[in-house]
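One chain of protein is taken out of this complex; the other chains stay put.
Letters A and B mark the chains as written, and numbering starts fresh at 1 in each.
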Amino acid sequence: MLAWTIYISFAGALLLALLPKGKPVMACWLALGLAVAGLALGVAGFAAGMGQGRVVIVDAAWAPSMGVHYMLAADGISRVLVLLTGLAAVAGVLFSWNVELRTNQFFAFYFALIGGVYGVFLSFDLFLLFVFYEIAIVPKYFLIAIWGSTRREYGAMKLALYSFVGSAMVLIGLLAAYTTAGSHSTALMDLAHAGLPVHFQMWCFPLVFTGFAILAGMWPFHTWAPTGHVAAPTAASMLLAGVVMKLGAYGCLRVGIGLFPHGLDPWGFSLLGVGSWRDVFAVLAIIGIVYGALVALAQTDFKFVIGYSSVSHMGFVLLGLMTLNQIGVTGAVLQMFSHGVIAGLLFAIVGRIVYDRTHTRQFAELETMHLSRRLPFAAWAFVFAGVASMGLPGFSGFVAELQVLIGAWTAKPWWACAAGIGIIVGVAYTWRALQKAFFSDVIPTAHELEQEQAHKFAAITWPEIAGVALLGAATLAVGLYPRILLESIEPAVKALLAGGVQ
Amino acid sequence: MNYADLFRVTLPETALEVAALLVLVVDLGLLRKAALKTRVAVAAMLGVAGCGAALWALYAAGTGGFSGSDGLLLAAGGTAGVAQTGILILTALTLLLLVDSDFTRNAGEYVAVVLMAAAGGLIIAAAQELLVIFVGLELLSLGLYILTAFAKRSGKSAEAALKYYLFGGMSAAFLLFGFSYLYGLTGTTSIWQIKDAITISGPSALLYVAWVLIVAGLGFKIAAVPFHLWAPDTYEGAPAPAAAFIASVSKVASFALLLTLSLNWFTPGPWVGGQREFVEKVLGQYYQTWPKLATILLIAAAASMILGNLAALAQISVRRLLAYSAIAHAGYMLLGIATMPRYTGGVDLFHFYLSTIGPFRQSANAVLYYILTYGLTTIGAFGVVGVVERATGSDRLDAFLGLHKRNPVLAAVLMVLFLSLAGIPPLVGFWAKFNLFAAVLGMSGGPVPFALVSLAVGMSAVSLYYYLQVLKRAYVMPAADETPIHAHPVTMGVLVAIAAAVVVMGCFPALLQGWIAGFYPVG
Partner (left out) sequence: MSGIPILTLLTVLPLIGAAIALFSGRHARGVALFTTLFSLALALVIWTKLPADGSIGLVERAAWAPSLGIEYHLGVDGLGALMLVLAAIVTLMSVDAAHRVHHQPGLYYGLVLVLESGLFGSFTALNFFHWFLFWELSLIPAFFLIKLWGGARRGPAATQFFVYTMAGSVALLLAFLAVYLSTGSMDFGQLTALAQSGALEQMVTAHLGPVTLWLAIAVLAGFAVKVPMVPFHTWLPAAYAEAPSPVTMLLTGAMSKMGVYGLLRIAIPIFGPQIAQIRTPLLVLAVATVVMGAWAAAAQKDLKRIFAYSSVNHLGYCLLGIFALAVPAAGAAAKASQAAALNGVILQMFNHGITAAALFWFVAMMQMRTGGIRGIDDFGGLRKPAPVLAGLMGIALFSSLGLPGLNGFVGEFLIFRGVFPLAWVAATVSVLGLLVTAVVVLTVIQKVFSGPVPEHWAKFPDLHESEWIALAPVIGLMLLVGLVPQLIVGSVNPTVQNLLSHWRF
């Protein structure tokens, strides 16, 4: 049943491409219907799968001579991420209600991307996973290049090339693993049990992990992220930060750690305290957390703050993965969900609600606009989202970061302390952005007040309210009752850590 | 020498020749006074019919080859069968693209030359003997030179043809010279016997010289570095249907030839019977002699991949971009041909030899898969370029601006084809690359093949940039001129069919793979 999320997305993309031009409303409603259908399927699949382990959906021979299977399956982690994709897809459509230029093409590319993302999360054959991973690259390029804003062509090309290079690295690793395992099969379970030699895993793991981590925004390969996010139109940045970066992290977990667990073993020697790939990537993750946060603190463009904050939050995910203990990895997966929702909300507010009305993202200009009075919905929505992003308890980010910190403490205490610094700086830049954009102390002159009266902002539309409500409810629900997701994630993580992909 | 066999085996070539003559007769005799469009259409249709007849003949011919006194002269079935089928289908497609073109008034002559060149290609694909190879090669090449020059009103066409001819003539000379050395070394022109003879006599300086000359000759045909200099100009100057033919059919034929040489010279055996010690002694000598020759092909492969992709980055003419990308793709395929298994000891030579049979077969299949799908995609690409050129007068990147508005179907076809060339799933280009690289690594897991595959994958990533440049013009950047572009229904039909095939074969790769595998008898 979950496989239908993929099929309706692609079918929908085709349908949307064939819609007659000049009818944006029709395209919007069709897109919404598709996205809601996908979400409904995701929820149904999630509910049906609760308490079950890995459920195989489809297993058909695809290229029998090479042992490639068209194999779709879902375990707890997949189901949670499919749910996230559904939420992000619906929210993205709602926040793109005002796209007027080539609307049907926009949503066609959008659903091609969504279909690819669903595919990655549901694939249990390495080749199939890779296919879907690559499918997701091209629609991103067009979404940003055609409908984006600041430096869109540059941002789009940079994103596409970085992603492609990352997937090239993964492809090399995939080929190497496949041939080393005897060229029998590309199914994840078969490869995990193929007994790949340790020295092979030692170099294949960093290659594959880095390939995926590029898309996850790991420092120092993260530079595509801020540029890309800023250049992208709102829905695309919501998807990029919310879901696509999670593709990378998911790949790191499912493929990197799942297939090459021995790649994380100690090398036997240590250099400046770093004695294994696990240490290397943990350090890079921590640098990403702190660096992303510090740079976010210095930005003058609102969207760049959110872009860098995404890099910082993804650092948490990667750090959680590197703890290699139950609670840390669970926290990482939960953070994937949580940050997906929260980042989506943040980009929606900054991009759709604020920028589309004020036509500026510079703090210097926003400060003078008194948005807390003129756009109270945006201001309070941002308070909500910002507080969730900071990791305040009651929101999903707190539980996720809590688990990552505990996991990090268990692995190496200084990791937790460094991550804690990231949290503190996170509070700082969020608060700074909040103050500067919405609650600045600049007192309006009489002239400015007149101008404001003359040029009122467009009213908040129902899709915007619905989108904010959807995402806000998601993060609040998981924050107050994390068991909804934890019950699915924990057994899956346990199985994965215990015996390869199992 | 059983001439009945010869007739049977060359039935497809005969069909093509007959069709060529028929086209000439119809065009010069019956349609003298008809409009150009009609003449072109009739000639093209007759040509396609000829290809169809040749295809039928191919299947009627059976799988027995034609042997002379020395050994097999022309093979049938196996690699030859696959390649020949591919050549015929691709020729038919390029002829279909001819419909509605106006670069020449000599439609009948054009189609005739195409068919005859295709016949040359068929010969090359089946040839097992040096002189037959040369004959076929010349038949193909001379036809291609003429085709390049066919746009008599274009100076570029003439210039390209001259360059092609001079270069090609020289390469042919080199090839023949190399062949002559081989003959001198072994006293025979049969490929199989040459292998046996040289295995027994061992390597010698003359062998290496001969091999280098042969590589020069063959490298020219496939446009591998450093014998690629003709490609950009020819691709740019030739009329679009001719360029499509050059880029697809001649490549298929040439790679089929390389595969023949590779399968025969770079695999020992098969030996049926024979005492085991004898076989092992021969194997030992074999492995000392032949596999080293592949090294030069590896170097050419690496150089082609690098130069082809990097030079394509700088192009503003889409045709030249396609030319350099063709060089790059030739590099990938050469990698498939030239990777040899590595003997690292541990098991005796005989078992080692047995274990390499499967991988060789796999990599041969992978190369065939690649060249067939690449040929198909390239024909589509040139078809699109041709349409745009006729509408806008140039093949620069800027000519593609706003294509999605001017002809959405054409733009969609362009997107599918170029993404397939870049190797984006779920299109067939991706599967072809994956298949090829998997076969290469399955052949030998050593550091050199691995490094080369990494290079190939990396260069593929680079190639996305220049393919996206064209797609960017088509989809992203604002149009300079928004008048709709119209194309002839047949052309559009062919292009859409090609794009659909690319998508379908990409989603269901087993289709083509299974078909190729069907050409080899089990066991």
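The definition used in the following text is that contacts are C-beta pairs under 8 Å (C-beta built on N, C-alpha and C of every residue); 3 or more make two chains touch, one makes a residue touch a chain.
Keep in mind it's a predicted model, so treat the numbers as computed, not measured.
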Handout entry: Partner chains on view for the chain not depicted
Key = A
Exercise for the section: Pick out which of A:274, A:392 or A:466 touches the chain that's been left out of the picture. Expected result: A:392
Practice task
Among A:275, A:420 or A:444, choose the residue that contacts the chain missing from this document, as touch is defined above.
Solution key: A:420
Handout entry: Residue, one of A:11, A:402 or A:477, that touches the chain absent here
Key = A:402
Fill in the blank from the handout: It is residues of subunit A that touch the chain not shown, namely 327, 372, 383, 387, 392-394, 398-399, 402-403, 405-406, 409-410, 413, 416-417, 420, 423-424, 427-428, 431, 435, 439-441, 481-483, 486, 490
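Simple rule for what comes next: only the chains that are shown with their structure count from here on.
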Exercise for the section: Averaging only over C-alpha atoms, locate the centres of subunit A and subunit B and give their separation in whole Å. Expected result: 43
Handout entry: Touching residues (chain side subunit A, partner subunit B) in the complex
Key = 17, 61-66, 105, 127, 130-132, 134-135, 137-138, 141-142, 145-146, 153, 156-157, 160-161, 164-165, 167-168, 171-172, 175-176, 178-180, 183
Completion exercise
Within the complex, subunit A is touched by subunit B residues 404, 412, 419, 424-426, 430-431, 434-435, 437-438, 441-442, 445, 450, 453-454, 457-458, 460-461, 464-465, 468, 472, 475-477, 508-510, 513-514, 517
